[in-house]
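Of the protein chains in this complex, one is absent; all others appear in place.
Each chain gets a letter, A, B and C, in the order it is written, and its residues are counted from 1.
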């Protein structure tokens, strides 16, 4: 949405974005199977995927902790991940919570694996992982994550403590570039408005979270 | 259509009839695949199937005569026969032309077979064959046709000469019952009107064919 | 035209019942009548995920198994009675992924024994699904494993739609998963906001969004029948009510209280 808003400000045609459950952002007409068909046809370039647990091989657990099926903590389920992760070329993983219980050495249940054996049809997979503290890239040949940059206010020692899997990194990692004011304005304006159509409570909560520190600062 | 017209005259709900290419008689909304899906779901009870050649095992040839693919006489093709014939319980074969070139001992090309080997999934198949001269039943266990009745104006010797395959028959076969006046009126009135929506020229031709002998007679 | 109780009579013990995703048209109006009959041992198929209705049927003790890609209350968080039933081992789980549910229904729609599907290989979903098979793609020169999903043939499909006509044709618009569910099912029960006089198939514009009567067993009127879920093109989701449920249903007692309260007040405020 940000990319589309930026491109449209620049007078260009932005990318198509689909939000499940939205009318305004729903350009599908063949029911809930169409997204997956579309991905199978190679028409979807990128996809964002969260996870209850993410491990060092980029395996994703969306099912629950402990021994399946009697998982003491049960999450909703795998949704379309066990398909989209295989066929969408650029999957960006995200997990706001950057802790050893979220970023684990090995997930308790593989909803969808980060890498596949040679010979298994796989045209897609993870390219990055974004958390509340840092940005990682993913190299499927190793396989493993490499720290790309650390968000302002955090340091390498903290990242290492907070991450349950091993990862490669430079001795002095880059800092994540904050968004410029124009981008921030778009994010907090138009993009929130668009998100609010489908996730009104989430958008309202985000707005409150942002306005609070701002009012403290003033 | 006749059955529906009769039932509706009697105040009953008639069967559903679909004519491909018709708006009025099209209650499908999922494109041309829906008829076949519907049959696969077991929702279609009966189907009429013609054939360029029909043989004694009820094999149907809709492709052409001679050696495939260089058939000196090419017919349009197999349409949906190689599926519907397997899954529609009651398939009624029809061939107006009752000659040894139409009803053959062995078809030149099997568009769809009359019977299948044990172990092959087959919930449907032929039950009868109607020609311009006679009505046959089909027994898949033999497999083969049995003469049921001969249309008025024809006799057993003529049927035998005109039929390229062997068939069982009584020594003195029944005569086909002509339709009663009410049925005939429905056929030549409402049913033609309904057919004319999709096949206007065919319906007009049939009307002319009927009116000619009638005007001769008067 | 039937009433909700007549529809509920089709939901017999031990049947396989298909229910749509929260935004497609959930017949919440039928949840009460089904629970009132106390029909047990239901095998639910969520197409492709489940929410409030699934959670309530589980909470009421009617459910034996759930085949689904997820169960959640969306913005209101996890599905409390589902999560509790999983933890206690009360329901059997057939965890899937969305396109596998669609593939199973498509196999039934086509009268095919299975559909192949990419993905899945190496996942624990596959490891726990003994009904799924892996074969080497016979079109390839060797290797190339691919998963086969068996046909999913629900006994009953139940959903809510904006309208039906007097002939039993139901307007589902672009929510074609509802048609896919009906194609695959022996019986299809539909509640609608309204019944219209004109034949929805008579006009090409409306016909494009119709599930023909051929696939529809019963239709019943249920205004606001998706509430507290919304219905596309009709009314929004009542998120406050779903949050109220989510809080109440954290405990079995809270769930029972909420459901008892719903009986007296089935209509939205």
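The working rule: a contact is a pair of C-beta atoms (placed from the backbone, for glycine too) under 8 Å apart; a residue touches a chain by one contact, two chains touch by 3 or more.
The shown structure was predicted, so the numbers you read here are calculated from the model rather than taken from an experiment.
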| item | value |
| --- | --- |
| Shown chains touched by the chain that is not drawn here | A, B, C |
| Option from C:69, C:83, C:206 or C:237 whose C-beta touches the chain left out | C:206 |
| Touching the absent chain when the full complex is considered, from A:87, A:110 or A:191 | A:87 |
| Among C:61, C:78 or C:150, the residue in touch with the chain that has been omitted | C:150 |
| Positions on chain B contacted by the hidden chain, ascending | 20-21, 23, 28-33, 36, 40, 62-64, 68-72, 74-87, 109-113, 116-117, 119-121, 199-202 |
| Positions on chain A contacted by the hidden chain, ascending | 16, 23, 26-30, 36-43, 87 |
| Contact footprint on chain C, counting only the chain that is left out | 99, 103, 106-107, 110-118, 133, 135, 137-140, 144, 146, 148, 150, 172-174, 204-210, 232-233 |
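Just so we're on the same page, only the chains that are shown with their structure count from here on.
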| item | value |
| --- | --- |
| Whole-Å gap separating chain A and chain B, where each centre is the average of the chain's CA atoms | 60 |
| Multi-partner residues of chain C (each touching 2 or more other chains) | 179 |
| Multi-partner residues of chain B (at least 2 other chains) | none |
